[in-house]
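Right, chain A next:
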Amino acid sequence: MNNLLPLIVGFPFLVAGVFPFLSKAEDASTQKGLHRIALGASVVLLLLTGLLALSPEAQTATFNLSWLPALGINFSLGTDGISTTLAVLTSLLMVLATGASISTIEKRLPLYYSLLFVLIGSVLGVFLSRDLFLFFLFFELELIPMYLLISTWGGPRREYAAMKFVLYTLFGSVFLLASIIGLAYFSQSYHLPTETLFSFTQLGALAQSGYIPPVFQLLLFVGFFIAFAVKLPIVPLHTWLPDAHVEAPTPISMLLAGILLKMGAYGLLRFGFDWFPVAAQALAPYIGVLAFINIVYTGSIALVQTDMKKLIAYSSVSHMGFILLALVAMNQVGTMAAVFIMVSHGLVSAALFLGVGTLYRQTHSREIALHGGVAQKAPFIFYTFLLMSLASLGLPLLISFAGETLALYGAFISESFRAIPLGFVTLPINIQWITGLSALGIVLGAAYSLWLVKRIFFGAVSDACQKLEDAKLNEVWVLGTLAVLVIVLGFKPQLLTSQFESSTQAIGKRFEQVLVQRDQALLQQLQGYSPQNGVSQNLPMGGQ
Partner candidate 1 sequence: MMMSAEVAEVAAVAGLTVHHYLGVATILFGLGFAGVVSSRHLIRTLMCVELMLNAVNLVFVAINNHVNPSDLSGQVFAIFILTISAAEAAVGLAIVLALFKNTASVDVEDFSRLKW
Partner candidate 2 sequence: MMLEAISDTLIQTSFGQFIYNQNLAFLAPELVISLTLLMTFALSLAKTQVDQAKSWGIALLGSVVALVSIVMHYQLFYTGQVSASQSVMFGMFEADLLSVVSRFILTLGFILILHLSKRFVETRLPSQTGEFYTLLLTAFLGALLLCGANDMIMAFVALETLGISSYILTGYLRNNLKSTEASLKYLVYGGCSSAVLLFGLALIYGLAGGSTSFAVLPQALSQASDLGAWASLAIVMILAGIGFKVSAAPFHTWTPDVYEGSPTPITAFLSVISKLAAFVFAIRLLTPFAGVGNENVALLIGLLAVLSMIVGNVAALKQTNIKRLLGYSTIAHAGYMLVGLAALTQNSLGALLFYLATYVFMNTGAFASAMIGDELLASEEISAYSGLIKAKPWFVFAFSIFLLGLAGIPISAGFFAKFFLFQSVVLSDLGNLGVIIIALLASTVSLYYYLNIIKVMVIGEPSEQVQRLIGEGKDSAWNLSKTLTLATVICLIFTLGLGIFGQSGLLISESAMSDHGATVTQNLR
């Protein structure tokens, strides 16, 4: 099973290599042929990842090939619960995106599909790599295909949006590279074996061991945090997302929202919080505030957007805020919630973007005001879009409810921080306050999604939508699969959580361990302190 890993990562690149040599004719039959080949290839990829996920060693498969021993870099891939789940999500969304591009992309198909497969190969590489250099290589490799995909097939302001996306992510990866090299410096200065200088196990153990002086731990954490904050995105560094989404063609914005944002979350979880829990706990108050801003601030902006895609883009940022909140909770519930929302948001936002895409394909405008009464013209789009909007606002027994409640429950019962020290003044705001205020996000979520549904689907049929017909066949089966997944995984979330339960539990236990140590240290500090009856009497309101 171990050598399945390089096959999964290598296969997309192989396909990408083949596509440019296929015929460039623009007539219908070759187009259909190309679409079919691409769909076939992505289905094969899905089978491979599915095979990996269902195999007994889904959580422990590893593959190692020494590549540049002179610098301690080896081509090592591996899986644990989280990586397999995200890999399966990636290949699933790839199949759906290829399905969606059948009706949206017409010109220059060979170039389009080769870039798409390079993109998917690099994302799979990111999720499955167990060597920090390899991770960084794949992290940067997906930039150029994404740039070309957005700027060749995108909307009117595509070049600006694509360039902004690339430069923003590259700005983030500057700090990622700085932290990677910093970590390598410490690994070298502690004379750890050099031929596995960049392997996760070695660097992870070093980071978690606490040998690195706390100041540098903090700096390294901040380096990783900024890099993945751009990708997640977190508020001050998020302005690339609305532009990139609005200008990207539908299948690309499906992938962008579906899996590219998850690279940020995955990185934050694995390199940020998991490797530097002490530093993460120290900065937890500020990240908590960022999470709140991410949820409520972008939620309110989504409310007043006039462009459909921009509204959904801002709502994705708001959902990513819940992931951040779950991570800040630093307990088992929070970690599971974070990974769960990664998957649930992936499916829901992909469906929402395809829904908007089908409308944009026919009305050629994303202005909400121009649309009206679409429900009477296109019932299938209406019912799937309604289902997905309800899912995105967190309706129970649909997929994202479990994620959001776990995030809120986990964050509220967490003890990660009791006050926000701001240099001279310490605000008595603890994580419970932050969670309570972030719960406003679900009200805003309901407001903007249902208001969008009302303005587009209900009421009289607007003139732009007179000639609107229902979704095409390929869009029907794509939206259908997503709807089934959203309902089934909503009814029985354990189907999903059983995949990554063990790894999130392990990470969660490590977080809780850090919090317990912090409390013990605090207790020793107040020597005179003697706990009365074993019940830790820290009132949520008062607290330290």
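We adopt the following convention: contacts are C-beta pairs under 8 Å (C-beta built on N, C-alpha and C of every residue); 3 or more make two chains touch, one makes a residue touch a chain; residues count from 1.
The candidates came about this way: all candidates are chains of the complex that A comes from, given by their letters.
What you see is a predicted model, and the numbers here were worked out from it, not measured in a lab.
Trainee: Need the partner of chain A in this complex, chosen from 1 or 2. Which is it?
Mentor: 2
Trainee: What part of chain A is in contact with candidate 2 in the complex they form?
Mentor: The contact residues of chain A facing candidate 2 are 20, 67-71, 111, 133, 136-138, 140-141, 143-144, 147-148, 151-152, 159, 163, 166-167, 170-171, 174-175, 177-178, 181-182, 184-185, 188.
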